[in-house]
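Step one of this worksheet: look at the structure below.
The complex appears here without one of its protein chains, the remainder shown in place.
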Amino acid sequence: MRLVFATKINNVSIDINKVRADFPILSQKIYGKDLIYLDSGATAQKPQCVIDAETEMYTHWNSNIHRGVHFLSNQSTDRYEKSRTIIKDFLNAKSEKEVIFTSGTTASINLVAHSLGDFCIEKGDEIIVTEMEHHSNIVPWQLLCQRKGAVLKVIPVTDCGELNIDAFKSIISERTKIVSVAHVSNTLGTINPINEIAQIVHNYNAYFVVDGAQGVQHGKVDVQAMDCDFYAFSGHKLYAPTGIGVLYGKEEILEQMPPYMGGGDMIKEVSFNGTTFAELPLKFEAGTSNYVGAYALGEAINYVNSVGVDNIEEYEQDLLKYATNKLSTIDGLKIYGTAKNKVCTISFLLDGIHHYDTGMILDKLGIAVRTGHHCTQPLTERFNIDGIVRASFTFYNTKAEVDALYDGLLKVKQMFS
Amino acid sequence: MRLVFATKINNVSIDINKVRADFPILSQKIYGKDLIYLDSGATAQKPQCVIDAETEMYTHWNSNIHRGVHFLSNQSTDRYEKSRTIIKDFLNAKSEKEVIFTSGTTASINLVAHSLGDFCIEKGDEIIVTEMEHHSNIVPWQLLCQRKGAVLKVIPVTDCGELNIDAFKSIISERTKIVSVAHVSNTLGTINPINEIAQIVHNYNAYFVVDGAQGVQHGKVDVQAMDCDFYAFSGHKLYAPTGIGVLYGKEEILEQMPPYMGGGDMIKEVSFNGTTFAELPLKFEAGTSNYVGAYALGEAINYVNSVGVDNIEEYEQDLLKYATNKLSTIDGLKIYGTAKNKVCTISFLLDGIHHYDTGMILDKLGIAVRTGHHCTQPLTERFNIDGIVRASFTFYNTKAEVDALYDGLLKVKQMFS
Amino acid sequence: MNINEIQEEIIEEFSIYDDWMDKYNYLIELGKNLKTIDTTHKTDEYIIKGCQSKVWIDAELVDGKIIYAADSDAIITKGIIALLLRVVSNNTPQEILDNDLFFIEQIGLKENLSPTRANGLLAMIKQIRLFALAYQAKLNA
Partner (left out) sequence: MNINEIQEEIIEEFSIYDDWMDKYNYLIELGKNLKTIDTTHKTDEYIIKGCQSKVWIDAELVDGKIIYAADSDAIITKGIIALLLRVVSNNTPQEILDNDLFFIEQIGLKENLSPTRANGLLAMIKQIRLFALAYQAKLNA
């Protein structure tokens, strides 16, 4: 089986000093100390070129898109649609019609749950998610099940934080209509075997939705190779602004789905006798789109491409190895999520010390980690914990920052001992 | 009856040169000519302080909100929640719980149509909109009617572009559950008598939704005085970024409504045995909110307040009078929308000249107007036209720009004669 | 003249206008003089709806060459249609399929082809090719 993110440990070819200089916030001071930002899993920081893209748009080209005939409107529209093409290429989608702008992953998944749900779910049908899903990939399906009288089934997670694929095979059935799985777990870092799952799902003629919120920023995503039917992600976790996201969907499926939100731009003709809807992708883009955010997302992807998706993956995998080794030497530190195939996210607990206490002290040292249930309560419950400390790294983090985290954790231990 | 936007023609107290200097795009050149931006109804331009707010957030304080314990997360959260308070005060809502951040007017109306619709609409119930509504305030209700077997009724518009209130009184009935009306018509500029309508609606115990997309930027909005149950608007038309909007709703109604989108932040506890939802307003804010856009929206409102809502209204009303008088002297120009109470939006056609042709030539003169059906097809149909030219002014426009439009239209007439 | 020669000729013609106004005056002139399409063809079957202006188009095969007819309710759109028809009409399907339309960009009217759906022109150009494809298939059948 081909890994979705193949790990190659070659010479790392990221110029880390240049990269860090590209992100202005990384030189911010916190309580007089250098910021060590290990919370990119919650939201990524933005390179200057992305910040500038928004400023440029508002300073020179801002105007509502699509319906205008004047110069600025054409400028805005061009930038919006070019970004769609950039995203199409980034995901290796077949056409721009398959790229729908939304306000984020959560909105993308809700769109699918509503529209695909209305299209294909009947009473007694089954929908499958996993025990490691983010609430955004659980609650929309729970609500859909409530509306339709469908049943939600759950793929369990193994002790090391991988999906139990055998269990999945025994759960899926002819009644299964939709399977929705995270590409990468936000809490455990696990990279799920998307291709393998896709094959199983499609053997049962079910639809396969991938929550790519944590997947799209850590390695090459190829929706055709993955053979997923939908792929959802957020701009803000991919170095782009907040309030913009994407839903990729296979054209032939999107074509058949009813519209979700109604409004301007998603219609062909409106009359009180009957309204007809626009072609893809506009059919699913009701109202004024976040066209400035969309443009900036295109710039963010250009930036990621300029660093190199393969370089990013390589760099982060190297960092993961270093961090895992280093943190593992701390007595009483337990890492949750030890899948073979994972991104550079390390969740852990210090024996006898509350995750919140750990986070508070690290914060005072200038180290930003996330604590709590990470919007994955069923998962923390599965591991019999209340919450966890998560350090999520990306390609602008360094081994020196890992060392700082290590020192910080020793300090935490000392303070609470 | 108290007018919602009372017009006082006193001494205008806006320093127009200072105001124009605040909006960097206004000094943009189009085809080498000064930009004359008369398309603020589609989207407003942004003052420097709003552009700077986004830059500042990304450069210094960016971090995901609500769930974090670290310094940056608290900074982000504070700014997000302070903006909610600014909006609460701006609308005169009773509490922050009544202010829900969405991605825009369209999303706000769809939220109400889904959630309130699920809560109160049954087969055979009636929903009332008006003939002058934007598609964003028609299609969500059409889709709701389809889902529920409800009936959509329409308040007609008079020749001068006002709502026919007598007709409304004869349409509304015990079966009416929701009435949704634009505060201000985007095509005609008409300011609708919201208070009067509210009283009629509430006499029938129906819910009253106001589409404030064109209302919130032209005068004081007081949701308590209006007595509307919901008020929806978009940031991008209020000098704020794209991708952020607001839904105001009365707390006691929002409390009873089921959640719309599912995801992170809108939950209290998630488990596969049953999920409970967060308190207001978070119950309706699923996923990572556009917190940077929300912060910038707060800054935009601070800016508007610093110019002064009353000053803006006064200035625009003066401009409206000037522009109406001046354009009316053009032979063959017909203004659509001559309501007594209107904002500074002037829609018109030149006899025998297609709206698109007019717009194209004005564009070449650096004048940005909008042409077409303005997402109000039922309205253009009602006036037996295909489309219209709309010049929408705001407080950064000047009488000199009205003169330029006037000259431009003479040129158009000459070219097509 | 073949398709490219006509395109060059149009570019040549437009090169004398250094002012956008002369260019648009010329387009308006062309638009006004374009023979309007037979009203029986101005039905929904032949329509391409932009958000702003509408375009109607039809085509027939005469002696192996396609004769296009088109119309619009906006004069400027009609002017561009006149140019388009001058370039493509009266050519074989193969010739039409073999040649790119580059003149619109070169004479500085590119903004009229923006994908905003505003004037329907971009869709019309697609339709021109579709007619050519269809007739080509018919000829080869």
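Note that the chains take the letters A, B and C in the order they are written out, and that residue 1 is the start of every chain.
We take it that a contact is a pair of C-beta atoms (placed from the backbone, for glycine too) under 8 Å apart; a residue touches a chain by one contact, two chains touch by 3 or more.
Quick caveat: nothing in here was measured; it's all calculated off a predicted structure.
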Which displayed chains the unshown chain touches: A, B
Of B:D34, B:E81, B:E196 or B:D310, the one touching the omitted chain in the full complex: B:E81
Contact with the hidden chain (one of A:H183, A:H373 or A:R390): A:H373
Residues of chain B in contact with the chain not shown: 65-69, 71, 73-74, 77-78, 81, 268
Residue numbers in chain A that touch the chain omitted from display: 31, 353-357, 359-361, 364, 371-373, 386-387, 415-416
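Rule of thumb we're sticking to: only the chains that are shown with their structure count from here on.
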CA centroid of chain B to CA centroid of chain C, Å: 39
Chain A and chain C: spacing of chain centres that average the CA atoms, whole Å: 45
Approximate Å spacing (C-alpha centroids) for the pair chain A, chain B: 32
Residues within chain A bordering two or more other chains: 67-69, 71, 73
For chain C, residues that touch 2 or more chains besides their own: 51-52, 118-119
